[in-house]
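A single structure is presented below for examination.
A single protein chain has been omitted from the complex, and every remaining protein chain is retained in its original position.
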């Protein structure tokens, strides 16, 4: 076994992340969303629900609810921020790393939070595609 | 193995011992002693030389030299104190414990110092007896 | 307002303690190993601290060994006694609700070929003593149980356990981790029948980096640390002299104020509990009344997650602990909350409020005004409905 460095390194939140946690901009329920998706499980300590309002293949509004730690709330808020106003195709190209980077990095042990909001987004977009299947053009390469 | 208590307990000097060490009363060389005895070895860290002046089987004067630690000097000084003015027979009855007790106790690890001055005393007295052999009465019970 | 309610994790050092320590940094800075005056001064200070601590637990001064904390004391005690008694048997018994500092050592011993039983607890966290009796065997050499559970405040029946062990013909050593209980409940090694007791200074307004292990005279124990021996064979290395002095002073203050502090903390504790009970979908973990640590309130607010709650309370100036009070890097819910049967989803919403003599009624008023608001706020943004849990 090789020395593992301080667990603290794995826990430390960036100022950016904490700021997002304290003042999330996109949290809350949405009435009449185009699509809703949920991922996670409270038994595992985190759950994430994403609401998207999509018009003309563009995400005109997005909101989320979170049961989870500070990183969960902050990554959720940042995910919404990064896709709001984008086209569905653009949103589909979002990378986990972009979410983490936009928060000034994520402690390793909290990476799963970015994964959770990312997966929820993917699920929501897939659902949207499915519901529109045939009626819209497929996403560009 | 059972827990051994602090080594410090074995090292701590009593105030009485330190006072003796600081101000020994009987240290120094003696001219024309009746008998001189030496015990110990500088290689082992302590050496003790005892001078007795004996008149009519009574120790009328005693002095010592010491190469050794504070306990060595203090036990030496106390040994002399305890036998000075005594008869040879009385001096022969001195116990190691009396020396240690008179100093307010000795750290366990320093007990050998009392042993050293005691052995030197015994040796000196034996030598005295030997040199007087036949000319004096044997020690009483 | 700043309200510190995480005294189970660590406590502010008492001003009197800092004052007692100060001379030992710059004036009485000698090394206790040398018999010159500066050294003796340091050694005497260690002895005085041994006396104070011994008196506080009804032991003899030589039975107190200083360590760098309860973690080290637990490691020294459990492995030390296990190794020294391995020829008499290789079975240990502890509980499912011990502090990680005990559990990690037991797991280590399991890797080394010892067998360890982890006793279950009931819904309030009380160790199952009937189960203990069942598990005792001719191979059992050591039992380790904390006197107070650090997460949910359960005062464990250590005297009863001591009694059970004493009744056996075969000597079974009894270790009590009293890090969470010291200063909150009486710790009398004779009444408990403990052979080893771990203590920590920073839980009782002493400094971090110092603790103690009580080892009853004659207890077979092997050193598990090696190196330069200063004062204690079991714990090599230059002693943290100012820390030890501070620990001693902290214990003096603890003993002087014990009854008053306990009454004070109990009052504040019960006010917090009553207040939290009014918040819907909220559980109080652990027992009520006399069997609960006067300093502990553990509360599960359903439908929210503890870390967020902790950080929101922090934004409001209130410091608390969450989930497993001692470890936030593991993603599993607290092993203690799991052991008392809490669903994981509820365990994740658990906050621990722990008191000290320095908390005031005003601080409790403030806390009771903030907590319900934060709970509501977090429930509003949560996709998990409390009534579903």
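A, B and C are the chain letters, set down in written order, and residue numbers restart from 1 in every chain.
Following the convention adopted for this analysis, contacts are C-beta pairs under 8 Å (C-beta built on N, C-alpha and C of every residue); 3 or more make two chains touch, one makes a residue touch a chain.
In this text the structure is predicted, and so the values were computed from the model without any measurement.
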Hidden-chain contact residue, picked from the options C:202, C:292, C:357 or C:379: C:202
Selected from C:241, C:272 or C:364 as touching the chain missing from the view: C:241
Residue of C:48, C:88 or C:104 in touch with the missing chain, whole complex considered: C:104
Contact footprint on subunit C, counting only the chain that is left out: 4, 6, 9-13, 15, 17-18, 22, 25-27, 29-31, 33-39, 68-72, 74-75, 79, 99-102, 104-105, 107-108, 200, 202, 207-210, 225-229, 236-243, 307, 310-311, 313-314, 319-321, 326-328
Residues of subunit A in contact with the chain not shown: 1-9, 11-13, 70
For subunit B, residues in touch with the removed chain: 7, 10-11, 18, 21-22, 24, 27-28, 38, 41-49, 65-70, 72-73, 109, 112
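Going forward, only the chains that are shown with their structure count from here on.
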Centre-of-Cα separation between subunit C and subunit B, whole angstrom: 53
Between subunit A and subunit B, centroid-to-centroid distance (C-alpha), Å: 87
Subunit B, residues touching no fewer than two other chains: none
